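Of the protein chains in this complex, all but one are displayed in their positions.
All chains are identified by letter, namely A and B, in their written order; residue positions are counted from 1 within each chain.
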Amino acid sequence: MRHGCTLRGDPDAVVERVATLSAAAAGTLSFLANPQYRSQLQATRATAVVLAAGDAEACPAACLISSNPYLTYARIAAELHPEPPLAPGVSSRAVVAATASIGAGSQVESGAVIGDGADIGERCYVGANAVIGRDCRVGADTRLMPLVVLYPGVRVGARCLLHAGAVIGADGFGIARGEGGRWTKVPQVGSVVVGDDVEIGANTTIDRGAIGDTIIGDGAKLDNQIQIGHNVVIGCHTAIAGLVGIAGSTKVGARCILGGDATVSGHLEIVDDVVVSGGATVTNSITRPGLYGGPLPASEMRSWRRNAVRFGQLDELARRLQRLEQIVGQKGKADT
Amino acid sequence: MRHGCTLRGDPDAVVERVATLSAAAAGTLSFLANPQYRSQLQATRATAVVLAAGDAEACPAACLISSNPYLTYARIAAELHPEPPLAPGVSSRAVVAATASIGAGSQVESGAVIGDGADIGERCYVGANAVIGRDCRVGADTRLMPLVVLYPGVRVGARCLLHAGAVIGADGFGIARGEGGRWTKVPQVGSVVVGDDVEIGANTTIDRGAIGDTIIGDGAKLDNQIQIGHNVVIGCHTAIAGLVGIAGSTKVGARCILGGDATVSGHLEIVDDVVVSGGATVTNSITRPGLYGGPLPASEMRSWRRNAVRFGQLDELARRLQRLEQIVGQKGKADT
Partner (left out) sequence: MRHGCTLRGDPDAVVERVATLSAAAAGTLSFLANPQYRSQLQATRATAVVLAAGDAEACPAACLISSNPYLTYARIAAELHPEPPLAPGVSSRAVVAATASIGAGSQVESGAVIGDGADIGERCYVGANAVIGRDCRVGADTRLMPLVVLYPGVRVGARCLLHAGAVIGADGFGIARGEGGRWTKVPQVGSVVVGDDVEIGANTTIDRGAIGDTIIGDGAKLDNQIQIGHNVVIGCHTAIAGLVGIAGSTKVGARCILGGDATVSGHLEIVDDVVVSGGATVTNSITRPGLYGGPLPASEMRSWRRNAVRFGQLDELARRLQRLEQIVGQKGKADT
């Protein structure tokens, strides 16, 4: 069977669209990947469900048994719900510079502005009111949704998807302090290079390099409202959730996952295969793969306040503990 | 009297515009709602002040005594400073699909692009360079400010206000991991449904559902730069401050308040009438109404660093404390 899964149940069952387990009706395909939703399996009215072998017994519908149900679901869903085909051509309301090049089969929507020397590949989509600066290069089959901005000289690979409002290549935050605290702008003369198969979320910003380029590796997936500083390097197949900020010159390895609202300081290195919790603040380089935690979870206000006050006394509490240990005759754990 | 308040002072006093207590001049209306500003009351030059009964004595101007001064102020201010009237019509520089429908009395500005089958209600405002995708529906009296993007199929209710750069209906962050850590996109086939009387701030992003819709309840108020993940449900009259992130499939109840920069993990449920502090990280469902606190407040760097180092020793400190208790003969609080 295609998609590397095993069918259990009616081989002639037909599904036309996807549905959640709880909202499924006849003719739908559903899936079970997050154990939190296992209790919804028994009552589902889906025609077929993608799931792991261990869940097949409890399933009332046809089963597509997979060792990776979510991935199998993703592939079948993409067949059931294909992207709408492009309507190739350049809108008469778009503004394309005479020296720009638009590849065969590409669609450029109303209000899009494409600058001198820009090179848009084949079968690309440039959404309404998007702005592509001079000398940008965009690979084949890449879609730039409405209001995407590529600053001059930015390069984006093939098969990428950039969502509305993403701004790629604005100046990095480079300022030098002088007399009286006055700031002088440091020219940002690098650019941004986005690899192939990258997705960039709505209103995400990726700054151009100060010197040299900011680099987003092949297959990286960035959610919405992310801020990537100048000269950051994001490794291949790394996934970054919404509202994350990565400060300048930091290198994030391959296959990392950064949870939503995490923050990474500048000039750090994070090795491959690191997972950082949502909201965590990474202030030092991470040299070993693994899971990294932070921040403190919210709790009821009364207990939160009590404990937060104690946090402000923590060093003093530790010193008092050590003094007590000495009095009581404990071998002092001389960590202060 | 209108607005349910009591007048104390000159009934013929006329106010033409609003002012703060400290900057008020003759002919202005001011208000006192936040006790932090009470000290400014006595010296105010406002012609009239909206305030609570207990503050009337100290007020040198005409008083509009209200049990809810801020609300009363809001209503009077809206009369003094009405929205500018629409200039109905579609700009010749807008691009409206032949199959789109624009309700009577609506105004569509230059550069706006409205797709096939879109249905804009009566007396709507579509700002310059906004992009409304195919088959979107927008209710009467809704205002979409410049550069708002509605992806295809998004529905927005009546009397809403969406600020510039808001992106509604971009793909949710759905990716399935396969061999070598490669990600496969999970089609995002749901949409977004925004209720009536909703305000959405500048550059806020609300993703479309993976399956089924992301839902923003009637009367919800969202500030700027917020990220709402796919299939999130926001209850009616819930207010969310700037930079908040809510991860996918989480349900937030009605009448909640989330402080600025708070983060809520995915697949959680927060009941009605919950208030979360600014910056807090909610990682578990909240099953009881009330106030929830976080994170630790900033403090002077030297004491911060000392206490942060101790935090990294906290488990060890607790174990040492327990050992001491055993030695001294305390009944061990066996919580480890």
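Keep this in mind: contacts are C-beta pairs under 8 Å (C-beta built on N, C-alpha and C of every residue); 3 or more make two chains touch, one makes a residue touch a chain.
Because the structure is predicted, anything quoted here is derived from the model rather than measured.
Interface note: of B:Gln40, B:Ser101 or B:Asn224, the residue touching the hidden chain in the full complex is B:Asn224. The chain that is not drawn here is touched, among residues B:Ala13, B:Val271, B:Leu291 or B:Leu324, by B:Leu324. Only one of the listed residues, A:Ala23, A:Ala58, A:Ala78 or A:Ala170, touches the absent chain: A:Ala170. Of the listed residues A:Ser22, A:Gln40 or A:Ser265, the one in contact with the hidden chain in the full complex is A:Ser265.
Touch with the hidden chain on the side of chain B covers residues 17-20, 23, 34, 36, 68, 70-71, 73-75, 77-78, 80-81, 91, 93, 109-111, 127-129, 145-147, 161, 163-165, 199, 201-203, 219, 221, 223-225, 237, 239, 241-243, 254-255, 260-261, 273, 278-279, 295-301, 304-305, 308, 311-315, 317-318, 321, 324-325, 328-330, 333, 335.
The omitted chain makes contact with chain A at the following residues, 95, 111, 113, 129, 131, 147, 149, 151, 165, 167, 170-171, 173-178, 180-187, 189, 203, 205, 207, 211-212, 225, 227, 229, 243, 245, 247, 261-263, 265, 267, 276-277, 280-284, 290-297, 299, 303, 306-307, 309-311, 313-314, 316-317, 320-321, 323-324, 327-328.
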